[in-house]
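Removed from the display is one protein chain of the complex; every other protein chain stays in position.
In this document, chain identifiers A, B and C correspond to the written order of the chains, with residue numbering beginning at 1 in each.
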Amino acid sequence: MTPNLLETLAAILLGAALLIALVRFVLGPTAPDRVVAADTLTVITTIAIAGLALVLASPVYLDVALVFGVLAFVGVVAIARAIEGGRS
Amino acid sequence: MRLIADLFLLIGSAFAFLGALGLLRMPDVYNRIQAGTKAVTLGALAFLIGAALLFPQWWAKLLCILGFILFTSPVSSSTIARAIYLSGVKPWQARAPESGPVSAEPTEGRP
Amino acid sequence: MITWVALVVVVLMLASAVAVLLLRSFVAAVAASSVVGLGLTVLFVLMRAPDVAMTEAAVGAGLSGVILALALRRLGLWHIEAAAEDRDRA
Partner (left out) sequence: MNHTSADPRPSVGHYLFSVLVLALLWLLLAGSLKAAELTAAFAVGAVVTAMTGSRLAVLAGVRLSPLAPLHLLRYLAVFLFALVRANLDMARRVLSPSLPLRPAVVEVETRLRSSLGRMLLANSITLTPGTLAVDVRGDRILVHWVDCAPGTDLDQATRAISHAFERHIRGFLK
């Protein structure tokens, strides 16, 4: 599938969203800021993988997006629970 | 048909962009969680609806991804917020003293 | 277009990989390593290897974060107060 103008614009916006969340991740002053930025990056990346499945026109990549969403959620929750359990 | 699908895709990525922008501009952790979670979740909703309009034979798997994102994204952000709150990070207050409500703020849970 | 997407993803991975090395707070370092796995997944999707991408999504984004989090919690290295010196550096 060749992308037209609107789809290219959507892809550019998604890439810009990734980069802006990355900026917050790099300069976020405290550790919780970085965890929140990583969480947002997870969801944006799930959307981006679904978009890549559209570009490559193959439903196999949707499975990747599904597995990614499930397990990244587990990772973020593990980090959050560990912050909570590890407080002194 | 393709035009409508493209509009949904564009709205979805625009909301994802706004969520990232909110993540960058908000002053403290709680507001960042709010901006990020809400906007990115609606962005995922619109983007996946657009994808389902573009490739109608994929609707089942797209519905799975959508349901999963709608279900887990608030859970993970609430968990992070709870961990941060329990470890004693106080919410940011506005500069002006008359707009800082202190009556409803609970203090007994802080370590 | 694929090239540009790959460029964005490579920037993402490089920045977070450097962040893993430079960050003092372990919480942030674990989050950064999970972001590296996230970028690697997109990179594998771009190389049209869905099976490798799925494995990387399972291991890199999910399980390595869980294992690192549990290990640091067991070792007692997990203090949110480490964020304070992080704030001074930034």
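Note that in this section contacts are C-beta pairs under 8 Å (C-beta built on N, C-alpha and C of every residue); 3 or more make two chains touch, one makes a residue touch a chain.
Everything numeric in this text was worked out from a predicted model, so none of it was measured.
Trainee: In the intact complex, which of the depicted chains does the undisplayed chain touch?
Mentor: Output: missing chain touches B.
Trainee: Please output the residues of chain B touching the missing chain, sorted low to high.
Mentor: Residues 15, 18, 21-22, 25-28, 30-31, 33-35, 37-39, 41-42, 45, 60-61, 63-64, 71, 74-75, 77-78, 81-82, 85-86, 91-94, 98-101, 103-106, 109 of chain B touch the chain that is not shown.
The working rule: only the chains that are shown with their structure count from here on.
Trainee: On a C-alpha centroid basis, what's the spacing between chain A and chain C, in Å?
Mentor: That pair's centroid distance is 11 Å.
Trainee: Determine the centre-to-centre distance between chain B and chain C, using the mean Cα coordinates as centres, and give it in whole Å.
Mentor: 20
Trainee: Which residue numbers or ranges of chain C touch two or more of the other chains?
Mentor: Residues 80 of chain C touch two or more partner chains.
Trainee: Give the residues of chain A touching no fewer than two other chains, as numbers and ranges.
Mentor: Where chain A meets two or more other chains at a single residue, that happens at 11, 18, 30, 32, 35, 37, 53, 63, 70, 76, 81, 83, 87.
Trainee: Going by the contact rule set out above, which residues of chain C touch chain A in the complex?
Mentor: So the residues of chain C in touch with chain A come to 1-2, 4-5, 8-9, 11-12, 15-16, 19, 23, 25, 27-28, 30-32, 34-35, 38-39, 41-42, 45-46, 48, 50, 53-54, 57-58, 61-66, 69-70, 72-73, 76, 78-84, 86-87, 90.
Trainee: What part of chain A is in contact with chain B in the complex they form?
Mentor: 4, 6-7, 9-11, 13-14, 16-18, 20-21, 23-24, 30, 32-33, 35-37, 39-40, 43-44, 46-47, 50-51, 53-54, 57, 59, 62-63, 65-66, 69-70, 73, 76-77, 80-81, 83-84, 87
Trainee: Could you please specify the touching residues of chain B with respect to chain A in the complex?
Mentor: Touch residues, chain B against chain A: 2-3, 6-7, 9-10, 12-14, 16-17, 19-21, 23-24, 29, 32-33, 36-37, 40-41, 43-44, 47-48, 51, 54-55, 58, 61-62, 64-65, 68-69, 72-73, 75-77, 79-80, 82-84, 86-89, 111.
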